[in-house]
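Here the complex is missing a single protein chain, while all its other protein chains stay put.
Right, subunit A next:
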């Protein structure tokens, strides 16, 4: 690890901790009421969903419109697991139960990602899009009719284990993991498939394996997101995981920039907070929301960040540089 990398790690760690402290103070002093904390938690969950979708849509470059399906699997699997665990009466701390539930939700969703990805990833582009829509609809309809998880009436009585503090750190960890994935040899292999599948194969990359890997990983993190959602809402209904929810996630990723994780984060924040802020406009808010999307796609079709990442270190350095230039100009006038 060279000097610059160490500096980048330090700067980002400080930023993450400072941001946490700001929220911590706001929540402790009740400046942020429960309503706003709720929005913050949902924002974190949407960030996880958008980043995980970015593995398929951004890194792999495939259209996946069934992300809500994987989220539903993760949510139901983890909720069933945690309810059984709590019923069994084991004296486990809540945080441990949540972590186990997230792992279970992630793995179950990841396995489904693998099972669905293996046959369908022969398809490309819009064909794959349609298959994934079909899959997520099957999941939704399955849960509507599946008695043990409450059917259409929904699954009640999930212990609420998620608060802002743990969801924030989980989001940070997942952001870190997906970011490092994109910069590892596996990530490069996945990105090379997006760039040119034939060339990727000719460069010695087992493309089918990496496509399935990307799909399963995206499903895994979606499952973790679903687990957080289940243990925050403490109530699950199948209708939430409909087609529109998948589209919403896809819109977040496209708006942030396909392949840009920081873009996904910012866009998830904007698109989760904006509809809430527009609540006073009642029904017009959907109009504003849609307008924002249309304007965005006309003037910046590659998304907020395109494929590049926002770098805090580079940003700070450019600020310092600008100040130095200003100082040197100012100094010149004075002398």
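Convention: contacts are C-beta pairs under 8 Å (C-beta built on N, C-alpha and C of every residue); 3 or more make two chains touch, one makes a residue touch a chain; residues count from 1.
Methods note: contacts and distances are computed from a predicted model.
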item	value
Options "Pyruvate dehydrogenase E1 component subunit alpha", "NAD-reducing hydrogenase HoxS subunit gamma", "V-type ATP synthase subunit F" or "ATP-binding cassette domain-containing protein": UniProt name of the undisplayed chain	"ATP-binding cassette domain-containing protein"
Contact residue for the chain not shown (choose from A:104, A:167 or A:191)	A:191
Option touching the unshown chain, where A:201, A:237, A:276 or A:309 are the choices	A:201
Interface with the unshown chain - residue positions in subunit A	1, 177, 180-181, 184-189, 191-192, 195-196, 198-207, 213, 307
